[in-house]
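The structure is given below, and queries will be raised subsequently.
One chain of protein is taken out of this complex; the other chains stay put.
So, chain A:
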Amino acid sequence: MPDIQALVNDFILKLKRRKIEGSQATARQTAELLRAVVSHQRLPYTNQALALLDAVRDIGEQLIAANPVELAVGNIVRRVLHIIREEDLTSVASAVDGLGLSTNSDDDDNFEHDDHPILSAAAVAAAARSTLRAPSLQTLLEGLPESALAPRPSSSGGDSEGKSKSAERKKLKHDVIEAINELIQDIETCHEQISEQAVGLIHQNEVILTLGRSKTVKEFLFAANEKKRSFRVFIAEGAPRYQGHVLAKELVAKGLQTTVITDSAVFAMISRVNMVIVGAHAIMANGGVIAPVGINMVALAAQRHAVPFVVVAGAHKLCPLYPHNPEVLLNDLQCPSDLLDFGEFSDCMDFSTSGGSPLLHVVNPAFDFIPSKLVSLFVTDTGGHSPSYMYRLIADYYSSDDFVVERRIKS
């Protein structure tokens, strides 16, 4: 375990210092770390799922706290928790018969060894119930006192039973790791998956507007261009970082007709635009979007002129939390020197002559929140969805027990 702990600490430090750029890289590295955690986790004979969940949740909590702005970390932690639950369910379902037998044998053992036969009987009854009622993992997680279940492995009866259990244990872990691998695969290929839909959305001779630079948007436009669609792109430069300039360079290199405009010219140009395509930082459970600053203005302009507003984002950006959740840190205020040159304005910030309180305040927020009613379409790796469909995607990817990762640990 020490090497895992070192890995975790290393990753936490990187998150804390914001050394990992971009949601995709963060998501992939989080998933890889959690895979390592799962594969190194020593599992008890029983309640393997619970042990795994606890381990992942424990580390997940630290990761989320390390950089609360990057919601992708929390998303991946929750995805992995969901994977463990799912895999456990299927393995339980397939082993119902075997378990039914084993509970009988356990009954005997418990009566022989346990000091509190009544409690243990109740526990076993509960366990039996839970095995029969396949989907109710919840009872297993919430209700059962550990002491009641702990004696079981120590008193395991026959050899055959032990073998089958260890095989089963390995199987769960194996399945979970397989599923995480798939998740990593999904994250890595999300751009291609999204780009495949480009041809269906971008039509001949259309004018597309975007703001700033998003890798997903870039790949999306490239894909449409490769399919011989001819279209034009307006790029709002995306102050104060001016990533739009970078995107313009990349698009021109691929032979796309590109026009760069200032952020403030968006409203003037929007009437000539057929579609707005932007990237996102995160998609919230209600279909609202957290996106780089300036995009809300674009969305409002698009709504005013009835231009479709499309958000492209990988599934790892789908966050099961609501934006009004106090744990969601909606914004990140960045360095004011992106906006102003400190030297030029240093005389405005001389506190010795200005009465001690700063008169000049520079605010440089990183994100905007775009309410779901402004979004026409989400394009994720699984296809196009309307904002009202987000709840369904979230139900597919996440288990509702995991929405709050931190609370459970504290209580």
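Note that in this section a residue touches a chain if its C-beta (ideal position, glycine included) is under 8 Å from a C-beta of that chain, and two chains touch if they have at least 3 such contacts; residues count from 1.
Everything below uses one rule, namely that contacts and distances are computed from a predicted model.
Undergrad: According to its UniProt record, what is the protein name of the omitted chain, chosen from "Translation initiation factor eIF2B subunit epsilon", "Trafficking protein particle complex subunit BET3", "Exoribonuclease phosphorolytic domain-containing protein" or "ER membrane protein complex subunit 2"?
TA: Matching "Translation initiation factor eIF2B subunit epsilon", "Trafficking protein particle complex subunit BET3", "Exoribonuclease phosphorolytic domain-containing protein" or "ER membrane protein complex subunit 2" to the record, the invisible chain is "Translation initiation factor eIF2B subunit epsilon".
Undergrad: Which listed residue (A:Q243, A:N274, A:Q334 or A:T382) would be found touching the missing chain in the intact complex?
TA: Of all options in A:Q243, A:N274, A:Q334 or A:T382, contact with the hidden chain holds for A:Q334.
Undergrad: Can you work out which residue in A:E178, A:D350 or A:D396 touches the chain that's missing from view?
TA: Of the candidates A:E178, A:D350 or A:D396, A:D350 is in touch with the missing chain.
Undergrad: Residues of chain A in contact with the chain that isn't shown?
TA: Contacting residues on chain A, toward the hidden partner: 3, 6-7, 9-10, 13, 16-18, 32, 35-36, 65-68, 329, 333-338, 341-344, 346-347, 349-358, 361-362, 364.
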